[in-house]
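Every protein chain but one is kept in place in this view of the complex.
We just call them A and B in the order they show up, numbering each chain from 1.
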Amino acid sequence: MIPRRKKRLGWTLGLVFGVAASLGLILYAMSEQVDLFYTPSQVHDGLGADKVKPVVGQRLRIGGMVVEGSVQRNPQTLEVSFRVTDTGPEVTILYQGILPDLFREGQGIVAQGVMIEPLVLEATEVLAKHDEEYMPPELAEQMKGIKHVNPNSNEAYNQDGGSP
Amino acid sequence: MAFESWHDFIAMGGYGFYVWLSFAGTFFALAGLMIHTMLVRKNLRKLCAQEAARQQRLARRKQQRSSKA
């Protein structure tokens, strides 16, 4: 390669690696801000090196799995309460409104709202998060014993029953 | 076949609006890109014809001038 080209190749690659490195450092430093939500463990133990715990009245998003058997509904008012967990600690979510179609016990969700008690979130929005696995319904029932029911159907209300 | 009837196929288990909206959006975006590409070529043809006509005009003028002289 002629020296002129070598020089150009040098500074172009230098530029790309420079930008990549600085962007990498920025994102690494910001990684807690880039996260969309806190996990229940983070809410419980505090976040980051300083173990900052969310305070009552703080607006935040919490993401975790809906605990089996924790969903309680009021069919008259659309009020619903459930607990979410990740590796152990649980946070209670209170919500009033229409749940996304994917909502079910054991499903991942992200709730946005205000902490009204140290471990209770009053949510204004509940979003469902699904994993990367896709399979036909028969296979899912056979392998995981999961039969998904739309959370806003009558069947779902009859299944959970009870009022919060 | 995953559907029993045409009606079921259109309904997409209640998600018909979302499924067909996303397919329509994709179709129009791709069609728009293709139409734009065709228009660019058509426009180039026009520009090229203008350029060719100009070159011819210049050549003719040159010829006339040389024949007068």
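Keep in mind that, in the parts below, contacts are C-beta pairs under 8 Å (C-beta built on N, C-alpha and C of every residue); 3 or more make two chains touch, one makes a residue touch a chain.
We take it that contacts and distances are computed from a predicted model.
Peer 1: Out of "Peptide/nickel transport system ATP-binding protein", "Phosphonate ABC transporter, permease protein PhnE", "Heme exporter protein C" or "Ring-1,2-phenylacetyl-CoA epoxidase subunit PaaD", what name does the UniProt record list for the absent chain?
Peer 2: Missing chain, UniProt protein name: "Heme exporter protein C".
Peer 1: Have a look at A:L60, A:L94, A:V120 or A:I146 and name the one touching the chain we're not showing.
Peer 2: The one listed residue touching the chain not shown is A:I146.
Peer 1: One chain is left out of this view; which of A:P40, A:G63 or A:G113 touches it in the full complex?
Peer 2: A:G63
Peer 1: Which positions on chain B touch the chain that was left off?
Peer 2: 1-3, 9, 12-15, 18-19, 21-23, 25-26, 29-30, 32-34, 36-37, 40-41, 44-45, 47-49, 51-53, 56
Peer 1: Need a quick check: the contact residues on chain A for the chain that isn't drawn.
Peer 2: 5, 8-9, 12, 15-16, 19-20, 23, 27, 31, 34-37, 39, 63, 99-102, 104, 107, 110, 125-137, 139-141, 146, 148
Rule of thumb we're sticking to: only the chains that are shown with their structure count from here on.
Peer 1: Between chain A and chain B, what's the gap in Å when you average each chain's C-alpha atoms?
Peer 2: Each chain reduced to its C-alpha mean, chain A and chain B end up 44 Å apart.
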